[in-house]
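Here's the structure, in C-alpha cells; my notes come after.
What you see is the complex with one protein chain gone and the rest in place.
First chain written, first letter: the chains are A, B and C, and each begins at residue 1.
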Amino acid sequence: MLPAATHDPSRRRLRAGIVGGGRGAFIGSVHRLAAELDGQALVVAGAMSSDPANARASAAAWFLERSYDSYEEMARSEAADANGIDFVIVATPNHLHFPVARAFLTEDIHVVCDKPLAASLADGEELAHLVSGGTALFALTHNYTGYPLVREARELVRAGRLGEIRKVTVEYAQDWLMEPLEARGNKQAAWRTDPHRAGPGGSVGDIGTHAANLLEFVTGRRIESVCADLTAFVAGRRLDDDASMLIRLEGGAKGTLVCSQIACGEENQLSLRVYGSKAGLEWRQQEPNTLILKPAGKPWELLRTGHAYLGAAARAASRTPPGHPEGYLEAFANLYRSFIADVRRVAQGQAPARDYPGIEEGLRGLRFVTQAVASSRAGSVWMRI
Amino acid sequence: MLPAATHDPSRRRLRAGIVGGGRGAFIGSVHRLAAELDGQALVVAGAMSSDPANARASAAAWFLERSYDSYEEMARSEAADANGIDFVIVATPNHLHFPVARAFLTEDIHVVCDKPLAASLADGEELAHLVSGGTALFALTHNYTGYPLVREARELVRAGRLGEIRKVTVEYAQDWLMEPLEARGNKQAAWRTDPHRAGPGGSVGDIGTHAANLLEFVTGRRIESVCADLTAFVAGRRLDDDASMLIRLEGGAKGTLVCSQIACGEENQLSLRVYGSKAGLEWRQQEPNTLILKPAGKPWELLRTGHAYLGAAARAASRTPPGHPEGYLEAFANLYRSFIADVRRVAQGQAPARDYPGIEEGLRGLRFVTQAVASSRAGSVWMRI
Amino acid sequence: MLPAATHDPSRRRLRAGIVGGGRGAFIGSVHRLAAELDGQALVVAGAMSSDPANARASAAAWFLERSYDSYEEMARSEAADANGIDFVIVATPNHLHFPVARAFLTEDIHVVCDKPLAASLADGEELAHLVSGGTALFALTHNYTGYPLVREARELVRAGRLGEIRKVTVEYAQDWLMEPLEARGNKQAAWRTDPHRAGPGGSVGDIGTHAANLLEFVTGRRIESVCADLTAFVAGRRLDDDASMLIRLEGGAKGTLVCSQIACGEENQLSLRVYGSKAGLEWRQQEPNTLILKPAGKPWELLRTGHAYLGAAARAASRTPPGHPEGYLEAFANLYRSFIADVRRVAQGQAPARDYPGIEEGLRGLRFVTQAVASSRAGSVWMRI
Partner (left out) sequence: MLPAATHDPSRRRLRAGIVGGGRGAFIGSVHRLAAELDGQALVVAGAMSSDPANARASAAAWFLERSYDSYEEMARSEAADANGIDFVIVATPNHLHFPVARAFLTEDIHVVCDKPLAASLADGEELAHLVSGGTALFALTHNYTGYPLVREARELVRAGRLGEIRKVTVEYAQDWLMEPLEARGNKQAAWRTDPHRAGPGGSVGDIGTHAANLLEFVTGRRIESVCADLTAFVAGRRLDDDASMLIRLEGGAKGTLVCSQIACGEENQLSLRVYGSKAGLEWRQQEPNTLILKPAGKPWELLRTGHAYLGAAARAASRTPPGHPEGYLEAFANLYRSFIADVRRVAQGQAPARDYPGIEEGLRGLRFVTQAVASSRAGSVWMRI
C-alpha cells in the first residue's frame, strides 16, 4: 500500500478550484478537463455561479468537495485551509477576471485566468501590478499556443528555417454570432456583445486576441501597428462582430489579421501563414496535427504531430503516437501541464519556468484591442501598439 | 460544504483499477486518461507491471492509492475492500487478457479489456462463458467506434440514407513494424510479433480486428466470409505484418479489407468507405471530425463533429463546439463514458444499456483472425466467419 | 467530300493572328492553345517578336502561314487580305497593349488582349474610346473567370443563395519574384518590375488585378474603395512585389485583398471566399474543380465541375465528365470560346453577346492599380475607385 494523500504536492495530484463555469458555460468544462487531463490535478472546490442554487448544483454535478456562494468567501476559506486549493481557475465573463483574480492573488493563490486579461486596459494594468508585486503564479489561457505544431512552428522560426520574415496572414473566422443571439436569450452571446462585460472589443477581444497572440507566439515578433476596419454587421449590435486589419510587425514583416464572428459556415477557422525569405509555413487549427512547411524551390513538407523528427517542444506537447489525432482539449491541457509543473517547482522552492502565456501576453492583448478599436474609429489609420 | 466522499456511487467519482500499463506502455496512459476524462472516475489502484519495482514506480507516478505486485492479489484485496475499485482496466499483452479478466470477473468486479479479446478463440470462448454466467459488466475497447462521426455513420446507415449496401472498403495502414523492431529490443513489437503472446494473427489481430469491427459497427452487417492473403514482409517475422482480403457481408455487399504494419509513411490510416444504392460515405480516422456523405447525383456533404444537424448519437459523443477538433483520446473516453454510466446503472439496480463493444464483438474479432489466417494458409480460399 | 475551305466563317475554323508570344514567353503558347482548343480557330499569322529572327523562328515553330516583322505591317496586310485573320491576340508586355491593339482596331480587326489593359490609365482610356467608337470586338483575358465553378459561384450569388454579402477575402499569392530575378537576366521579371513597361503597379498590376476582377465577377459588386499597404520586399526593386489591402464593396461588404509575389512556397494561390447572410462560398484556383458552399447551419457542400446539378453557365463551361479534371488551359479557352462565338455572330450580322471581360473590366483594373498605389503612398488611406 502507498501512503495516504499527503501535504507534499510532489506526492499527490494538485487541488484546484474554479470560479465560474457553472452549468451552461462551455468553457468551464474545458478548464476542468484540461486541468485534470494528465492526472496531475483535480478540481475540488468552486464558486461556479453567482446564482447560489446553480453554483451548488454545478459543484455537485462535478463531485466537488467544497462549493461556495461567492468567490470572495472561497478565496478566504481556501487560503485558510491547510488542504485548500493549490490554484484557482477563473472562467467568468471578462469584466470579472480582474476582481476574481485579485481576490485570489491577494491570498497568494496561483491563478489560471481565461482571456482576455480584463475588460479594460486599466484593470489589466492593475492586475499586472498585483502579479509583479506578489509571489503567486499567473497563467492566461491563450490555449492555441498549446498545440504541438504551433510550438514546432515557433521552433522553426527561431532556428532560422524561414529566414527573414516578410509576410504574414492570420485569421480567426466563426459564424456563431451571425444572427442576433444576444436578443434571443443566449447568455454566451449576451455578455460577449455587451461593452460593460466584454470590454471595448467584440470579435476583436474574443477571438482577435487569439489570432494576434498566435502570430506573435510563432513569429517571435510583436505586432507594431494596426490599421483596422471594424464592423457590426448584425443590426443593433453594440460591439464589432467582424474586423479586417493591416498589420506591421517588428522587423519589417507585414500582412493582414482578420477576425469574424459572422463568416457564415466557418466553425473556428483559426489559421496562420508566415512567409520568410527561405520558407513559408501554414497551420490551421481545425486540422491541427499537420504543419505545412514550404521551403523555397522544394516540395512542401507535411509535418505531423507525434513524430521523432519534430523538435523537443512539439514532441513534449504530444500524448499519442503519430496518426492518433490530438485536438483542442489536449492543446488546452498543455498550458495546464506547464502551469502545474511551475506550481510544483514553486512548492519545492525552485524558480518557475513560466513557459505559458501570462500577464505580459494579457496586456499586449488589451493594447491590441484598444488600438484596433481606436484605428477603426479614426477611419482606419495606423495606430501603434 | 458538500458531504465527504460517499459509498453511493451516484455521489462520487468511480474508483478504477488497472492491470498492466506500466511505464513505457503507450496504451496504459490512454486508458487512465480516457477513464478519467469526464470527471466520472479516478484510477486509484493498480498492478501495473509483472516487475514489482516497475509496478510500484508506475503507481507512484500516477499517485495511485494502492499498488499491487500481482493482479490476483489485487482482485482479492479490492473485492474485499468496501472502498475498493468499481471496475478494472485490463491493459496487458493479449495472452494475459483472459487470466486477468477472469480473476476480476470471478470477484464480480466489472472489466474494461483491451482488444483483441484473447490470444486464442478458446480463451475467448471461456471468457464469454464467464461473462454470460456472471453479473459483472464487460467492455472491449474497440475505441474507434467512439468517434462521434462513426456513430453518425451508423445512424445514417440505419436510417436508410445509403439504401442497399453494395460495396465496402476498409483499411488500417501503419508503418511502425516495417523494420524488425522485435529484434532490436522494442517490447511493444516483441509481444505483438510473438504467436504465444499475440495469438495467431499479427497485423490481422492487432489492427485488422479494428478495421473489421469498424466496418460491422457502421454497416450493421456482419462479415460473412473472407478470402485472405497474409504476408510477413519483414524477414524472420513469425506473424503477418500485412494482409489483403476480399470480404463478403451479410446481405450481399462485397469489398476489401486491408491491414498493414509495413505501409511506409502511414501513421494510423484507418479509413472506411461504404457505397449503397442511394449514397456513399467515407470516414478517415486521421481527420475524424469530417464525415463525407456522397448522395447520388448531388454534391458531397461534409458532416462535421459538434453540429446540431447531426443525429443524437453523434451529438452526445462530442465535448466541444464545432471546429474545436476532438481526437483519439476523446473517442476512447466515449467508450468509458458509456461503460461508467452502465456501472452507475447497475449500482442503482437498473439494467445496463451495454452501448459499447463487449464479449460478442470480442468473439467475432477472434473468429475473424482465425479464419483470415486459415484462408491465407489454404491459398486464399473463401472461409466463413 | 466536303467543300473546300470557304470564306463563310460559319463553315470553317476562324483565322487568328498573334502579336508577341515569341519563344520563351509563357503566355503566348497559352493563347494559341486556348484559342485553338475547341477546334474553332487556328493561329495562322504572327508578329511574334520585335526581333525579326526570333519572330520568324517562332512562327515557323508554330507552322504559321504568315510571319511579320512588325505588328503595324501585319495589321495593314491582314486587313487587306480577303483570307486575312478574323481576330488578333495581343500577348506583349503591358506598355505595348495600347499601340498594338490600336493598330488592329483601326483596321477593324477584332482584338483579344492580355491584361492589364495598358500600362497607364490614360492609355487605357484612349483604348476604350477607340473601342466604343468602332465596330471591332475587344476581349481582355481575365482568364480566371473562365473556370466553370467561378461561373457557378457567380450564379449562386445572383440567385440569392448567399443572401446579403457581408465579408470577402481574396488573395493571389506567388513566390516567383522572391529573388531579384530582374537583375539576373530573367526577361519576364525584367519587364514586370520596370515601371516603364509594366505601369505603376508591380504585383498589384500583374496579379492584384486578377484578384480584384475575380471578386467583382463573382459578387457582382464593385470594389468601392481600398486602403493599401504596398511593399517591395526585394532590395532594389522599383515596383511593389507584395500588397495587403482593406477593401469595401458597393452595398456594404468589407474584407481584404492580398497579392504577393514573394510568398515563399506558393505557386498561384488565387483564392476567394465570400460570406453572406445565408451562406458562404470558397474557391481555390489550384483545385479549381471544387467549389465549397457553406450554408448556414448545414453541412458544407462540395460542388464539382461537370455535374448536372450545376447551373447552365458552369455546365456550358466544361468539356469532360465529372472527375476528369479540367484546368487552367480549359478555363482560358472558355474566354476564347465566348469571344469566337461573338466573332461568328458579328460576321452573320447578329449582335454580340459580350459574355467575356472587356474594356470596362480593363479600365476598372487600371483604376484599381492607380488607387491602390496612391493609397499606399499616402500612408494607407482610403481611396475611392
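By definition in this document, a residue touches a chain if its C-beta (ideal position, glycine included) is under 8 Å from a C-beta of that chain, and two chains touch if they have at least 3 such contacts.
Just so it is clear, the model here is predicted, and its values are computed rather than measured.
Shown chains touched by the hidden chain across the complete assembly: A, B, C.
Among the residues B:126, B:155, B:229 or B:355, only B:229 touches the chain that is left out of the figure.
For the options C:94, C:285, C:338 or C:375, the residue in contact with the chain missing from this view is C:285.
Contact with the undisplayed chain is limited, among B:246, B:302 or B:374, to B:246. In the full complex, subunit A touches the omitted chain through residues 293, 297-304, 307-309. Touch with the hidden chain on the side of subunit B covers residues 162, 166-167, 169, 171, 175, 178, 227, 229, 231, 233, 242, 244-246, 248, 254-256, 258, 260, 262-266, 273, 275-280, 294-296, 300, 379-382.
One chain of the complex is left out; on subunit C, the residues touching it are 1-2, 4-5, 11-13, 26, 29-30, 32-33, 36-39, 42-43, 59-60, 62-67, 174, 176, 266-269, 285-289, 304, 306, 319-330.
Methods note: only the chains that are shown with their structure count from here on.
Inter-chain spacing, taken between the CA centroids of subunit A and subunit B, is 34 Å. If each chain is reduced to the centroid of its CA atoms, subunit A and subunit C end up 45 Å from each other. Subunit B and subunit C have centres, each the mean of its CA atoms, that are 56 Å apart.
Contacts with at least two other chains are made by residues 304 of subunit B.
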